[in-house]
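Quick one: structure below, then a few questions.
Every protein chain except one is present and positioned as in the full complex.
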Amino acid sequence: MMNLLIDSLPRWGRVGVRAWAVALKGLVCLRRRRPHPSPLPGGEGVLSRCIVLFAAMTAAATAHAQPIELRDDRGATYRFTAAPQRIVTLLPSITETVCALGACAKLVGTDRYSNWPASVLLLPKLGGLEDAQVERIVALRPDVVLAAKSARVIDRLEALGLRVVVVESQTHADVKRSAQLIATLLGRPQEAQRLWQEIERDMDRAAARVPAALRGKRVYFEVSSAPYAAGASSFIGETLARLKLGNIVPPALGPFPKLNPEYVVRARPDVVMASRIAVDSMAARPGWQTLAALHGHSCGFETQPYETLIRPGPRMGEAALLMADCLAGLESPR
Amino acid sequence: MSALPVVDAASDTAGTTAAFALTDAARRRRLAIALVVAAVLLIAAGLMVGSQGWSWSAFRADLADTQAGLILGEIRLPRTVGALMVGGLLGLSGAVAQGLFRNPLADPYLLGSAAGASFAVVLVLTAGSMSGHAIGFATAAWLARFGLVAAAFAGALAGVLLTLALARGAQEGVRLLLAGVVVGVVLGAASDLFTTVSPEALRGKQVFMLGSTGFLGWASVTMLGAGLALALPLGMRLSRALDALSLGDDSAASLGLDLPRIRMALVVLLAMCTGLAVSQSGLVAFVGLVAPHLVRRCAPAPHAYTLAASAGAGGVLLLAADVLARGLIAPQELPVGVLTALLGGGYLLWLLHRRRVA
Partner (left out) sequence: MSDLRTRKLRVALAGRLVLHDVSCSFHPGWTAIVGPNGAGKSTLLRALAGLIPLAGGSVRLDGQDIATLSPAGRARRIAWLAQQAPVSGELTVRETVRLGRLPHLGLFGSPTAKDERIVDDAMLTTECRDWQHRRLHELSGGERQRVMLARVLATEAPVLLLDEPTTHLDPPHQVALARLFKQLAASRTVVSVLHDLPLALHADRLLVLRRGAVQAAGSHDDPALHAALTASFDHAVRIEQRGARAVVLPQLED
């Protein structure tokens, strides 16, 4: 009951109340001590218990009061007096990062597309990038909201007094930096290093699994059927580069260019990667039936694995392994 | 009847009326010639512009290439001709819609065809992405074979049928319009519901909404051509009815027109043309709205001419947008819907400006 009441206060209130509690308990203990330094058994026991309690309360209070300073991807600086206990995330890759850093239990709400790990599915879903439910987010009383730069709701939430930390991940370097940022925010800065090392390890393993015959071959990775391709400068392109594969889209075209379909036909990729539905429909596109890659050198991913591939987050290593497994299963090129 | 007063001192003399007549016919002729010339030039441009942008040397190289038949014949030519035809269908539908509703702001998507088509697309994409999870593989395979094109067409027709059912027939224009708006809103909400479940459907829907001429092949061109070949004559036959409708519903009925049947025929024509266009190239904005305005500005005429000319103007507009979309940032492509909005919207702005000045 008391806890509920305390929880309903804002930040400063909680700290204040705890400080008061500490002081009060200390006073009570002292008063207990003064009147009867009696030979009654248990007198010293009470005193030692009081001291232990007092010490514990002080330790807890000071632990809560450890400040965290960080600078998010907007350039805004924040100062948290303690690691946030209630976190709302508005992007699947951010959700995954928080969980990969071991703070899944602190999540109180995510966006509707976050679906990994499975425990996240039980959390309240707060809308997408364009239509986040401001009221529900505020009602959850988060200590911090983690969002991408392009979320429309940021200004609104900040106007309502919430703290929004913006995390943007476009490249591998971004993912590493974001992990570091979130780990710092969570009060566990060393976890980011561990996570990144795991990702790197998986990438190396994946690179080893790619058949030698496919090294250096050029890949066309389609992210949407307009067609939007993953260029060499995107995180997907970087993963492909780690796997020692080329990309028909050079870095000059940007991370996710919308291509003229003719370009893909002319470029004659050696391997095609996309969702399974897209791969199945590619042969019907005018001129695409001439793509040799569509006859045995295509990787069509089902929905769940495909989502892993297109999220720039802690599962990038897993994504690399998925790509490598598919490539290993392809027939060797003529 | 010389007792009738002279109406205004500036009554035309026979000579001036003859001059007016000449001007009208001349304007129509000029517009027709301009559209034909523009179409020919744009087709040539469409053959030249590819993933390397506007480059004469690249075009020469393409011609000499062993892949010439593939690149030019299989990719660029059908895409160019297809864009012309889609624009033609949209321009024709736009002119029909504006005549049917007597409203210069009407566009062919008014009767729920756009909402129905995008809902069907979302449905098929959601089912595809959920195959094995929520629905059986067999159902998913059947839906995949059905294809997005067929789904969009069926969806457009279903949307219009829903509107007709809601308006209980095509009797009153206002009721039909309201029903169309309601159907649009409801189906839009239903689409949103499905896209919350499946991000793949959301991506597919966004692509659909912006429109794309990128994948028009010879199969598409055949269907579009057949559609246009049926729609144009039908439209011409109904054009006199549209003229009579411009006098008012009751006046048109008093001239012997079976209004319910004729309106139904016009709505069916609208649905088929829009459905065919939308199923092949997604929701391209503005073409249906702007093409009839362009024609009316350059050569006002009865609907027999306006329908055909709007088809031509729509085709030219969409093809111009397609060529620009391909050429401006090659090898990347702008969404063609953005360019039609720029071209069409720009033209409307210019019209407004002219009216203010004049």
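When the chains are written out, they are named A and B in that same order, and each has its own residue count from 1.
Quick note on the criterion: a residue touches a chain if its C-beta (ideal position, glycine included) is under 8 Å from a C-beta of that chain, and two chains touch if they have at least 3 such contacts.
Just so it is clear, the structure is predicted and the values come from calculations on it, not from any experiment.
For the chain excluded from display, the touched partners among the shown chains of the whole complex are B. Checked against the full complex, the candidates B:A154, B:A190 or B:L257 give a single residue touching the omitted chain, namely B:L257.
Across B:L63, B:A226 or B:L247, the residue that sits in touch with the chain not pictured is B:L247. With the whole complex as reference, residues 1, 3-5, 7-8, 11-14, 17, 20-21, 24, 99, 102, 237-238, 240-241, 243-244, 246-248, 250-251, 253-258, 296, 300-303, 306 of chain B touch the missing chain.
The rule we apply is simple: only the chains that are shown with their structure count from here on.
In this assembly, the C-alpha centroid of chain A lies 44 Å from the C-alpha centroid of chain B.
Against chain B, the residues of chain A that register as touching in their complex are 112-113, 128, 224-227, 253-254, 257-263, 265-266, 275, 277, 280-281, 285-287, 290, 302-303, 306-307.
Taken in their complex, chain B has these residues touching chain A: 50-51, 67, 70-71, 74-76, 78-79, 125, 128-130, 132-133, 144, 147-148, 196, 198-200, 203-204, 207, 210, 212, 214-218, 326, 330-335.
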